[in-house]
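Moving on to chain A:
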Amino acid sequence: MKADPIGVATGNHYIDGDHACAEGAIAGGCRFLAGYPITPSTEVAERMAERFPFVGGQFIQMEDELASMAAVAGAAWTGVKAMTVTSGPGFSLMMENLGLATMMEVPCVLVNVQRGGPSTGLPTLTGQGDMMQARWGSHGDYELISLCPNSPQECFDLTITAFNLAETYRVPVLFMMDECVGHMTEKVVIPEADEIEIIPRKFYQGKKEDYRPYQFKGDGSVGPMIKAGEGYNIHVTGLTHDERGYPVINAEAQDKNVRHLVDKILLNEEKIRIIEEDQVEDADVVVISYGITSRVALKAVQDARAKGLKVGTMRLITVWPFPEKRIHELRDKVKAFVVPEINLGQIVLEVERCVSGKAKTILVPHAGGWVHDPNDILNAIEEGAK
Partner candidate 1 sequence: MSKTAEQILSDELLIPQPKEPLAHPMEGYLRTDRLPHIWCSTCGIGTVITAFIAGLQKSGLERDKVGVVSGIGCSGRAAGYLQLDSFHSTHGRAIAFATGVALGNPDMKVAVISGDGDIAAIGGNHFIHAARRNMNLAIICINNFNYAMTGGQAGPTTPESANASTAPYGAYEYPFNLPFLAESSGAVYVARWTSLHVRRVTNAIAEALVKPGFSFIEVIAPCPTLYARRNRLGSGLDLMRFYHDNAVIDHNADTRDIDIEYQKKIVVGKFVDKEKPTFLENKDAVLSAKLGDKYIPYKGA
Partner candidate 2 sequence: MAYWRAPLDLKKVEVPHGDIHINIEHCKGCNFCVEYCPREVLEMSVEFNRKGYHYPNVLKEGACVNCNLCEMICPEFSIFVLEGKTRHPEADEVIKGKEKS
């Protein structure tokens, strides 16, 4: 299905990542936003509050982030594509109902424009310290999808992708921007509506009384949804449930329910995976990066190649689910993986786990507030190439 032209601001724009994300959401079919203001993400909500009246969207500024995420989960059951937007402290508050949305299997998008933490941290400065929270932030076992854009153009393009993935797998998708990307102004090209591919929600077509809100087939597939208010009389709950949505409190039901939540992402990891690789096939060192850090790493890689080092790059656009199989393919061929990130070591742990000691893994940490000095990454590449 192609995008609805009413929401597509076709043309060349000079806007920042936050604004591009808002345009991507509207182009991607989002018509419901519940949010709470927080730096550095407010511009997303502001632009959508301004644009929604012209595209038939429903905007509400809630009383806090707990309510925002709860409202998104509720709205998604009425059939609308819904999202919320926040940053660090708000992201923490959203974890409760992110878990609810995961358990209820509602498609939605949660934009997190990352800033320095913990706590209030650095409200106006960048960070990538929420990456493990994106994976493990809500309690219990589950799998979600996280995307990391590195430019305003990608903020537009990947927000559409985020909505498409959310619909495909009936899952909340975390759009993990960072303050740098959010506040960086660049050229953003918004194509014609008929060039934008949209995955619409899959609605159930059969007899009303036969509808089951969930399907636990064990093959990673998800069932269709319905719209509340159309007579299906569904029951859905955050409790462990069966396919009817009824609470079942025992170990067997838990196994079926939770494995389904994990399987639908992990069994489809290769389909979900979006990574960008350059010169990894004959590389001695592969630099794995994501978000704004990938642009700093590029400078270090260019410098290293000028010195004659064989360096490849792997940019994680989908960070979660983690491209485990791809790392397995590379780990026997390379000497080292270099992982620069604006935190003191998060995704590097996942790289280490997948590498399993078969190559060196070198972290280039940064506590946040600014991006790396490319020389720090270069030094790590040189160390890895030894």
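The rule is simple: contacts are C-beta pairs under 8 Å (C-beta built on N, C-alpha and C of every residue); 3 or more make two chains touch, one makes a residue touch a chain; residues count from 1.
Keep in mind how these were chosen: all candidates are chains of the complex that A comes from, given by their letters.
This structure is a prediction, so every number in the text was calculated from the model and none was measured.
Asker: Which one of these touches chain A in the complex: 1 or 2?
Answerer: So the chain touching chain A in this assembly is 1.
Asker: Quick check: in the complex, which residue numbers of chain A touch candidate 1?
Answerer: So the residues of chain A touching candidate 1 come out as 6, 31-32, 34, 52-58, 60, 62-64, 66-68, 70-82, 96-97, 99-100, 201, 227-239, 246-247.
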